[in-house]
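The following block contains the structure, expressed as structure tokens.
Yeah, one chain of the complex is gone here, protein chain that is, but the others are all in their spots.
Chain nomenclature is as follows: A and B, assigned in order of appearance, with residue numbering initiated at 1 for each chain independently.
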Amino acid sequence: MTTKEALYNFCLRLGDNNLILGQRLAEWCSNGPILEEDLAMTNMSLDNFGQAEYLYEYAAELEGKGNSADDLAFLRDEREYFNNLLVEQPNGDFAVTMMKEMLYSSFAVSLCEALSQSKDERLSGLAVRMTKEVKYHYRHSSEWLIRLGNGTDESRTRAQTALNELWMFTADLFTMNQTDKVLVKAGISVDMNDLLPVWRRSVEEVLKAAKFKVPQNCHMITGGIDGQHTEYLGHILCEMQYLQQAHPGAKW
Amino acid sequence: MNMTEEQKLAAFQARIDADDKIEPKDWMPEEYRLALIRQVSQHAHSEVIGMQPEGNWVLRAPTLRAKKILLAKIQDEGGHGLYLYSAAETLGIDRDEMIEQLHSGKAKYSNIFNYPALTWADIGAIGWLVDGAAIVNQVSLQRTSFGPYSRAMVRICKEESFHQRQGYEIMVNMMNGNIDQKKMAQDAMNRWWWPALMMFGPPDTDSPHTKLSMKWRIKRESNDTLRQRFIDKTVDQAHFIGLTVPDKDLKHNTKTEHWDIGPINWAEFYEVIKGNGPCNRQRMSHHIKVHNAGDWVRRAAMAFSVSEFNTKEELVTH
Partner (left out) sequence: MKKESSQLPLWEVFIQSKSGNPYKHAGSVHASDEKMALQNARDIYTRRGEGRSIWVVLSNNIAASLPADEDEFFDPADDKVYRHPTFYKIPEGVKNI
């Protein structure tokens, strides 16, 4: 695998995380528990799609086959998306969505901060831009979890249940494959194991303040970065790709 | 100084006639306060209900750009709803009460949202025609007599123009597209044109609230005036991209320089207002379901708000 191919895969991975997470957040449009929160989640979704677009644009250039960012976003098959499993999980209730958001964005913060030092100028530039936004997502979701944890019995229970259900997808965030090997060697990306303690620290801070317990002896499910997804991804893609697939070649 | 009710009313009318802005703590006739609560809260409800048909298509938007723009538009609409709820609350009603009124049917929302968004072209038609009609109405309302409502309208108008351009751009793209896209665009036009005209309300002769509303300058221009303004703008926009206006009686009047239209089906309008449109029940049950599902979240936030954990302290390092 060449460095260029590895970078292409990596951009797809980051782009896919943003695309799928953005899509899940957009499901909350007109469904939020408070109107203000509808706006907040739409706002985060907008950030995600913006980031996805930048990453796909770069990936398309690296690929050099004349594809557009939209082609990459809308025309791949289930096994060709490299997002982590966490982002494709269903929204569930508001507690699940906020827990998912906190677990993912704390990872994204540590990753983006690390990538700001990347030897690839384009990638480091993107990472610097993204850091501000993911920090806001982390702030927003962690503050909500603190409210839910210190709110009512019901909110506490729902949020703890959310943590219990989502924890099994967290190891997947730190998996690596040949793409990472090549990029770490080239000084373009980082060893995910280095990010793990940073992530753990920020997650534990939130969970402590919100009084949640981390599930013990959890069997972890992985595979996202190799295109091995949960059954949910297929449905997400089906809906998202509908118009492009139904009208091949049409310009919108 | 002790004034009689009559004197107070006269002083109030004098302020209105001088185009003074009435602020929340100023003396106002009870009817004025109630009329404003009704109009402002219904305007707010309309923005919120309007998020439903568009939310329906945001997941299927055909490009990243279209998706981002639609998300930003929906966000704006929620934001507009919030400005308006905020303005209504200055009149002594709270959001819970307004939502209860919406759910019970006591408060209405714009009829237009009782129509379904069936295809992607509908999103174009909604942006271009529905937001276009709303803009004509809202520009006029910038001069409404109640301060908070007027200021909310000024804010909203500044943000609204991109909404209409978003919709029109979708129609332009489709009319420049393949044969299926052109058909889709014309089909959406056929279904949204007449309901958009009905957004301005019944003809002035049939409008019961209008007289008082105009006297107190809540409303600044008549339904028919605003409707004609919209028609004149929009017919040209339609023809420019090759869309046919679904009105066989449409004629350009060389004397008045206006477009004359065929008869509007007011029977349909009243049926939909009564609750018998295609989406009335769906829009309401959606709103009720979501509101109830969110109850535990609001309670949790409330409990946190009054708890000892609600401090200035930063519990996590951001």
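In this text, contacts are C-beta pairs under 8 Å (C-beta built on N, C-alpha and C of every residue); 3 or more make two chains touch, one makes a residue touch a chain.
Source: prediction; values computed, not measured.
**Student:** Decide which residue listed in B:D17, B:E31 or B:D96 touches the omitted chain of the complex.
**Tutor:** B:D96
**Student:** Give the residue, chosen from A:D16, A:E88, A:E143 or A:D180, that touches the chain omitted from the document.
**Tutor:** Reading the full complex, the residue touching the unseen chain is A:E143.
**Student:** Touch as defined at the start, partner being the missing chain; which of B:T244, B:N265, B:S285 or B:S305 qualifies?
**Tutor:** Among B:T244, B:N265, B:S285 or B:S305, only B:S305 touches the chain that is not shown.
**Student:** Could you list which residues of chain A touch the chain missing from the display?
**Tutor:** So the residues of chain A touching the missing chain come out as 34, 36, 39-40, 43, 140, 143, 147.
**Student:** Residue-wise, where is chain B in contact with the chain that is not depicted?
**Tutor:** 23, 25-27, 72, 75-76, 79, 82-83, 86-87, 89, 94-96, 148, 151-152, 159, 295, 298-299, 301-302, 304-305, 310, 312
Here, only the chains that are shown with their structure count from here on.
**Student:** Sort out for me which residues of chain A touch chain B in the complex.
**Tutor:** 23, 26-27, 29-39, 42-43, 45-46, 49-50, 52-53, 56, 69-70, 73-74, 93-94, 135, 138-139, 142, 146-148, 150-152, 154-155, 158, 202, 205-206, 209, 239-240, 242-244, 247, 249-252
**Student:** For chain B, which residues count as touching chain A in their complex?
**Tutor:** For this pair, the touching residues of chain B are 48, 51-52, 54-55, 58-68, 71-72, 74-75, 78-79, 81-82, 85, 120, 170, 173-174, 176-178, 180-181, 286, 290, 293-301, 303-304, 307, 309, 315-318.
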